[in-house]
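With one protein chain removed, the remaining protein chains of the complex are shown where they sit.
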Amino acid sequence: MLKSIIETIRDTLRSEMTRDERVFILGEDVGVLGGVFRATEGLYNEFGPERVIDAPISELAIIGVAIGAAGVGLRPIAEIEFADFIHSAFDQIVSDAAKLRYRTNGDWTCPMVIRTPYGGGIHGALYHSQSIEATYAHFPGLKIVAPATPYDAKGLLRAAIADPDPVLYLEHKKTYRSIKGEVPDEDYIVPIGKAQVKRAGSDLSIFAYGMMLHEALAAAEILERQDIHAEVVDLRSLLPIDWETIFESVRKTNRALIVHEDTYTMGLGAEIGARIAEQAFLDLDAPIMRVTGPDLPGVPFNEIGEKTFLPNAQKIADAAQRLAAF
Amino acid sequence: MLKSIIETIRDTLRSEMTRDERVFILGEDVGVLGGVFRATEGLYNEFGPERVIDAPISELAIIGVAIGAAGVGLRPIAEIEFADFIHSAFDQIVSDAAKLRYRTNGDWTCPMVIRTPYGGGIHGALYHSQSIEATYAHFPGLKIVAPATPYDAKGLLRAAIADPDPVLYLEHKKTYRSIKGEVPDEDYIVPIGKAQVKRAGSDLSIFAYGMMLHEALAAAEILERQDIHAEVVDLRSLLPIDWETIFESVRKTNRALIVHEDTYTMGLGAEIGARIAEQAFLDLDAPIMRVTGPDLPGVPFNEIGEKTFLPNAQKIADAAQRLAAF
Amino acid sequence: MNLQTFPSPAITDIETLELAMYRAMLLARRLDERMWALNRQGHGHFAVSCAGHEATGAGYAFALDVTRDYLAPQHRDLSALLVWGLTPRDVLCHYLGKAADPAGAGRQMYAHWGSRRLRIYSLSSVMSGHVPHAVGIALASKYRREDTVTWCGFGDGSSSKGDVHESMNFAAIHKLPVVFCCENNGFAISVPQSKQMAVENVADRAAGYGFPGVVVDGMNPLAVYETARAAIERARRGDGPTLIEAKVYRYLPHTSNDDDTRYRTREEVERARERDPLKTFRAQLYAEQLLDEKSETALENEIRAAVDDAADFALNAPELSAADTFKQVYGDGSG
Partner (left out) sequence: MNLQTFPSPAITDIETLELAMYRAMLLARRLDERMWALNRQGHGHFAVSCAGHEATGAGYAFALDVTRDYLAPQHRDLSALLVWGLTPRDVLCHYLGKAADPAGAGRQMYAHWGSRRLRIYSLSSVMSGHVPHAVGIALASKYRREDTVTWCGFGDGSSSKGDVHESMNFAAIHKLPVVFCCENNGFAISVPQSKQMAVENVADRAAGYGFPGVVVDGMNPLAVYETARAAIERARRGDGPTLIEAKVYRYLPHTSNDDDTRYRTREEVERARERDPLKTFRAQLYAEQLLDEKSETALENEIRAAVDDAADFALNAPELSAADTFKQVYGDGSG
């Protein structure tokens, strides 16, 4: 069935809640309203206020309560209304969720999912546009996924709910309704930690995820017209990252371009670039390259500012052209 | 005068508070106790409870109140008792301190310093050993410094207090009393954003900071005995990083080894490795290499666990040897 | 009421005060209506309504000393900000994210106020994030032995955040000159008060910190004024904070992106309209013969002209340039 990402998430939540009584949802406006993006629409009526809990503005408590409930056997799905507001729960996520299993030698665990919309391009300005993956990718004990297609949205959400550890499930808000795709009705899982080659190519590899995957694919079209054959890899999992697929692609193309919307310095491109330079160095025929948001404190509200900030297909294609010509 | 780092910090705080009435200190146990590491010893008696404020356990408020006071012209120095506890103030630091100037187009600003002890090696376990620099280095609008010597401790603290923007001043707690050095009585500043070549060498470059600088220097001694000449660069400023000095060193040695105590994935070595692979690629004769803490959720309390976690001179020398031989 | 002095130099008697309040409330309402109309016409991406909060804003703004006190406002405090010196042009440039936006040259969404010149501290989108800043400003006042007061507004929803707890506790310990004002409109977007807290009054929290908490009808500007005056005077005297809870109602959806029919009935909204301060206070001014049809028409005309002018100005004002997008990361010229 052809579905949007938001529909897919909603349907997957519904079927997982139907299958497993331990699964419940906790977050701001997730109940009666169905979420500010309508990801949970209808679930409150179907499952009732105990399984779809409208929380007060308490990100710390939303995450902290979910951690406690997960420890004693429930499967919480905490929604943070915008990724930008997860910061006040930072301590709970990195000091507790990520470290609980390790600090107790596996005695207490934290099987929970944190869903949150991230990313720019919808005039959300500094505090409704942030990419948060790089910050959390530094914390072993967590897992992070960022689906770019409806198919992966379902497969990764199911994998996240089934995972024995805390998973940050990042939803690029610009993809919610703009990206549609085939979603099988059957149960399937997209394993956490596996990337996917979305388009094969020989001249350079473009590594991307979320909304930027679609910009990268559009860039590959532009490049094709210039007779540059770009391979495009959807990372999908950001912690852990599928290094094997990345290295394999670099072995083939000898050129690596990393794309993300997040700011440049210490964005996820840093780790990807460094790993390639460390473990696939001899495969490189050119410097690694990054196309990312600039090192600014945030995405401006003003449209010109927003466009200036965000990478897009043309910016990616321009960089790729330079890289291919190196 | 020969001084320890902790003495240097104390003396510098005293002289800056004497010079400038706008400077005050706010933090847990900074007053009557003089700080859990005694960094502020004596200052309460000298400057009184209004300028050396013993705060409740409220990291968020300590930082948030400092932001407000800085905005209207004071020069707060907020102390977070251990870097591990800064996480509950994460939102205040990254959403407000780092973004205030930008979001107001320079109208409101945040000239403040956050001092905090970080790093392992003192049996502090998961929550008294963390390195936090990588997390914050992703937020434009902030500055981060990490002095490794008494000389730099003074020069960078004075630079931080004078800076028009928020500066995170990281004190490696293991260096507090173990590292001594000459500290001139005169006023001087070590500019933020400048690294320093601590030892010249030709075979490879080791980039380090904080306690790991001293381990890197010890590694260079070991390497010297094997006739490997390592150049050792003290980064000192972690945001912004002095890329010119790094690239210059790589141009000379053609090999880059990055050392930090913080965990591997998305540690600061990621950005340094990626930048080199991006902007000094043609100077590299070997893959970039990193010696860092492993990807574990924290430093264990147990001594064997702690030693297993932390990099040291021997581990650095071993890696450097492999790199030099590449 | 027992009013001797007026903190605003322009106000010398109660009649002037009432008219000035009504003017601020009406201007705020009309600007608000204009922004929502512009939004529906495709101008601007994001409207946040002040409708229902105007009496609280007008009440407290006149109770402060506009020449020296500080504001860290709630996002719906448009009426207060107009009293405080923001012009309709400022407001609409902020709404449209134009370069002339005083809050940040178009970098932030609407209702993220700020003006250093006017001592309005900058808001982010993060609910309650500004509350500790207000306490920090108050700390600076005490530190410098100034008798300035800082006003800090936030919503019922925002009161749930740890920021508010830590800030109130800190302010109480140091008896800081700050007034906390919770503008309780009964909703955090769709979440009703009953799912946000198990108490009727947020004001009850104050006792747990050691300062007074007081509930006031936030639809009555004079009641807010009086309550605010007492709290401000207490703060100025050095006796510490007060928590005021102003009971208000938000008539429009949460923002222009919200659909409030999903979580509240039209009957509820209509019932609340009976308390509309623009209705009830207007009636009071008529009864007190401070307003009549003629003067009201003149006032409406004057306001319409100001709003028209502001809309014209803002619609034609320059955008943030790509080059300026890169400015003001650091103050030392490095970014």
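A, B and C label the chains in the order they appear, each numbered from 1.
Simple rule for what comes next: contacts are C-beta pairs under 8 Å (C-beta built on N, C-alpha and C of every residue); 3 or more make two chains touch, one makes a residue touch a chain.
Note that the structure is predicted; figures quoted are calculated from it, not measured.
Engineer: Taking the complete complex into account, tell me which visible chains touch the one left out.
Structural biologist: Contacts of the omitted chain with visible chains: A, B, C.
Engineer: Where the complex has a chain not shown, which of A:S95, A:T175 or A:T265 is the residue touching it?
Structural biologist: In the complete complex, the chain left out is touched by residue A:S95.
Engineer: Just to verify: which one of C:E33, C:D65, C:D147 or C:D204 makes contact with the chain not shown?
Structural biologist: If we include the chain that is not displayed, C:D204 is the one touching it.
Engineer: Quick one: which of C:E18, C:E54, C:D69 or C:E166 touches the chain that's been left out?
Structural biologist: C:E166
Engineer: Looking at C:Q196, C:T242 or C:T325, which residue reaches the missing chain?
Structural biologist: Final answer for the missing-chain contact: C:Q196.
Engineer: Since one chain has been left out of the picture, which residues of subunit A touch it in the full complex?
Structural biologist: 24, 50, 53, 55-56, 58, 60-61, 63-74, 76, 88, 91-92, 95-96, 99-109, 111, 140-141, 143, 163-165, 193, 240
Engineer: What subunit C residues would touch the chain not displayed?
Structural biologist: Per the touch rule, subunit C residues meeting the hidden chain are 160-166, 169, 172-173, 175, 195-199, 204-211, 240.
Engineer: By the contact criterion defined above, which parts of subunit B meet the unshown chain? Give residue numbers in ascending order.
Structural biologist: The list for subunit B reads 28-29, 31-34, 36, 54-61, 84-85, 87-88, 123-128, 294-298, 300-305, 308-309.
As a convention for this text, only the chains that are shown with their structure count from here on.
Engineer: Average the CA atoms of each chain to get its centre, and name the chain whose centre is farthest from that of subunit C.
Structural biologist: In terms of C-alpha centroids, the chain at the greatest distance from subunit C is B.
Engineer: Just give me the whole-number Å value for how far the CA centre of subunit A lies from that of subunit B.
Structural biologist: 30
Engineer: Among the residues of subunit B, which are close enough to touch at least two other chains?
Structural biologist: Correct list: 88, 91, 95, 99, 101-103, 140-141.
Engineer: Mind pulling the residue numbers of subunit C that touch at least two other chains?
Structural biologist: Each of 105, 107-108, 112, 124, 126, 162-163, 329, 335 in subunit C touches at least two other chains.
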